[in-house]
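One protein chain omitted, others in place.
And then chain A:
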Amino acid sequence: MPGPLIQIDQLSKRFDKGALAALDSVTAHFNAGEVTGLVGPDGAGKTTLLRLIAGLLVPSTGKITVNGLDPVTDSGAVHRIVSYMPQRFGLYEDLSVQENLTLYADLRSVLGSDREEAFERLLGFTGLAPFTNRLAGALSGGMKQKLGLACALIKKPDLLLLDEPSVGVDPISRRELWRMVYELVDQGIGVVWSTAYLDEAEQCARVLLLNEGALLYAGSPQDLTDRVAGRTYQIRHIDTDRREVLSEATKLATVIDGVIQGSRVRLVMAEGADPPNLAPLNAGLAAEISQIQPRFEDAFMDLIGGGFRATSPFANREDSAEHTMNQVVEARALTRRFGDFTAADNISFEVGRGEIFGLIGPNGAGKSTTFKMLCGLLQPSEGSARVVGLDLQNAPSKARGRIGYMAQKFSLYGDLSVQQNLDFFAGVYGLTGKSRKDAISQMIETFGFADRLDVNAMGLPLGYKQRLALACAVMHEPDVLFLDEPTSGVDPRTRREFWTHINAMVANGVTIMVTTHFLDEAEYCDRMALIYRSKMIASGSPDELKDRARASGMMDPTLEDAFIALVEQSDREREAG
């Protein structure tokens, strides 16, 4: 047995003197012939580590060897045995599939008969053979990813580095990618797969868990999951509000983490604690509690000392909005065409007050188009969108005054201070005079911004950024809050904090519209619409969607299983005509 493929000793990387280390004295190894997961939220140091291994960065201190070679001094030799697929796949979008492959074949000196053989093998492997003349930019996310992989595999490497290959890729393509990666592993290639999705860790032989540049764990995912064995529970058949049950449960000292899974609540208990007692949770008479299989994420939360446990400041916020309407958001036969292409086709649904409604679907399916029509950013070609009874086409500014919008990743003006961001957004939403002053001071008080008013938003810790973004989106007390991919790439603890705030706002009667491709997040929704190929192919609560997958023979489907089953069913129906 030869030594490990990659050996890393006390590796640190600082980009600026005095700045926080992007990677802080990490010691680890990677084996050939298996998938090593590099798992952690955004900013954990995953990309930095991959770039260091690929010889694209020079370590500040410490040492890396790849197959006995030093990536810094022997970069030429390392580049010949290592293939690296950067984020966004490193493709030339203005070149065709074949031209991209040809370029990388030239660059990696795959010539003569090897070359034709490699093209044939990879086009077959990725299913891209029918599309060789298509420009890479015109491919779907999943196909781009496969082409990126094919380019990286043009010459069989000893080591394949994949930087977040599953970002922007729908669950179906993601599963196919995993199948392809396992085939490579069987051929003896060492694969490093970096991801912010903790559920992907379970598919790896070994994982390195990174958080803020530090290595939290190295080993098999199962060993880590085992540390919470017997401590994970699910409460089912809740008669009361599951969000309140969760809120009560996380107040208990023995509960270290809790999340909503459809109509159920999942809890992780502290080590040595008794099973949770249903009585104080006010879950209703029919509620039951049972032990379930632990997940990697449960173990991760245990490792970092548990989830977000405080009550949201929103819970204390006095709700002054009048609630008269019941149907807060209405989509009626919403259709949007761009030239010949119908991006959204006859989409209808209604969302009631205090509901969380999700739009889910693969990239490019039409969920953003629908979302934009609902918040008045895009005119429908046909049909109508109404918010609190106001037609967005007839009274757009009035309707928009009742909407709050939070863009991806807590968009704020990073160069403006907390106070300036609040002032700016108050102005944007048309608050003036006393109501503006009151709204801002109320936000400052509610969120405890008082001691950070002069800090620039860029320099805030992630949790504060999130609160500030929320404060900016809701200070005009909207009836509906639109969230666009609110927590993708965010660490699980911050995500829990975010949903704690959202749940508290929902309890106050705010309606939430959320788009996400991240299905764990969709579990928080009361109901959702699954958009696929511009059409709404299913809608209902997470449990109803899971039931439909169960009907097709699956035992205990996750929302992702349900998603895939529904999409495949729609494909079959379309092909059958």
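The rule we apply is simple: a contact is a pair of C-beta atoms (placed from the backbone, for glycine too) under 8 Å apart; a residue touches a chain by one contact, two chains touch by 3 or more; residues count from 1.
To be clear about the criterion, contacts and distances are computed from a predicted model.
Selecting from "Cell division protein FtsX", "ABC transmembrane type-2 domain-containing protein", "Molybdopterin-containing oxidoreductase family membrane subunit" or "ATP-binding cassette domain-containing protein", the unshown chain of this assembly corresponds to "ABC transmembrane type-2 domain-containing protein" (UniProt protein name). Contact with the chain that does not appear here is found for just one residue of A:D9, A:D42 or A:E99, A:E99. Only one of A:I8, A:I64 or A:M85 touches the absent chain when the whole complex is considered: A:M85. Of the options A:G40, A:G55 or A:P165, the residue whose C-beta touches the omitted chain is A:G55.
Although one chain is not displayed, chain A still touches it through residues 51, 54-58, 74-77, 79-80, 82-95, 99, 102-109, 111, 151.
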